[in-house]
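Omission of a single protein chain aside, the complex is shown with its protein chains in their original locations.
So, chain A:
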């Protein structure tokens, strides 16, 4: 293709656009359509019901508790992960012997899938066999079936989530810390700032764009992608205390075959995504140039 051909860039974009239109935009539009329909009693045809699916959803107190669970789970996991990652990252940028090896080990959960993370933590917490269960029993006298009792199931799911998400945040904080000029930290040391002050008054504010990025990414991960952890560890139980929005969507769509409600739920999740997108754009526009 010659450089002057006006067609070249379009041809280059065709493969990507075919895929995203068929497998992202079409399903998104289809979700919209489905959310206005309900299956008939015998499941043989769809009936247009307008906004019924949405009103059903929002008059159901159970759905509110699912939303609440999702948000509590997401915010607390994200908050803890970011905090822990920020603290550990301080250690990983010092030139300590073996740093490369430490990073290798600490980053490892990044490569492990949510489902496997869920399996590993189920095993650690399982009664009679689990090591962590044993430690909790010996140290704190907690003898419980972690995955089937409240509030332990919720804590168990959070532990796995934080463990899985931590490396991602660490990688970004380390990159960020390394980009802070040494001169800045040295001059603050001369001014008498101690370790703790340097960390929170200088480094943390300087890294706030990264914290913001991580918050958005982690929030999406916990809202949407931790399905594997929950499905393996608790299946949404006990008594729905670990049923997040995505898990309920899955149950309604594939266990109860309630397509209309599931579609309406995905629209609600789109809306949440839309808000996140807006917040992200609104803040990032100023600092990052895409074009």
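In this section, a contact is a pair of C-beta atoms (placed from the backbone, for glycine too) under 8 Å apart; a residue touches a chain by one contact, two chains touch by 3 or more; residues count from 1.
To be clear about the criterion, contacts and distances are computed from a predicted model.
What does the UniProt entry say the missing chain is called, choosing from "Ferredoxin", "Acyl-CoA dehydrogenase", "Carbohydrate ABC transporter permease" or "Ubiquinone biosynthesis protein UbiV"?
Of the names offered in "Ferredoxin", "Acyl-CoA dehydrogenase", "Carbohydrate ABC transporter permease" or "Ubiquinone biosynthesis protein UbiV", the absent chain's UniProt record gives "Carbohydrate ABC transporter permease".
For the chain left off this view, which of A:115, A:180 or A:202 is in contact with it?
Selected residue, touching the omitted chain: A:115.
Can you tell me which of A:79, A:123 or A:200 touches the chain that was removed from the display?
Here the residue in touch with the unshown chain is A:123.
For chain A, which residues touch the unseen chain?
1-3, 5-6, 8-10, 12-13, 15-20, 22-28, 30-31, 34, 88, 91-92, 94, 96-99, 101-117, 119-124, 126, 128-131, 134, 138, 163, 166, 168, 171-172, 175, 210, 213, 217, 220, 224-225, 227-228, 231-232, 246, 249-250, 253-254, 259, 262-263, 266, 269-270, 273-274, 276-277, 284, 288, 290-291
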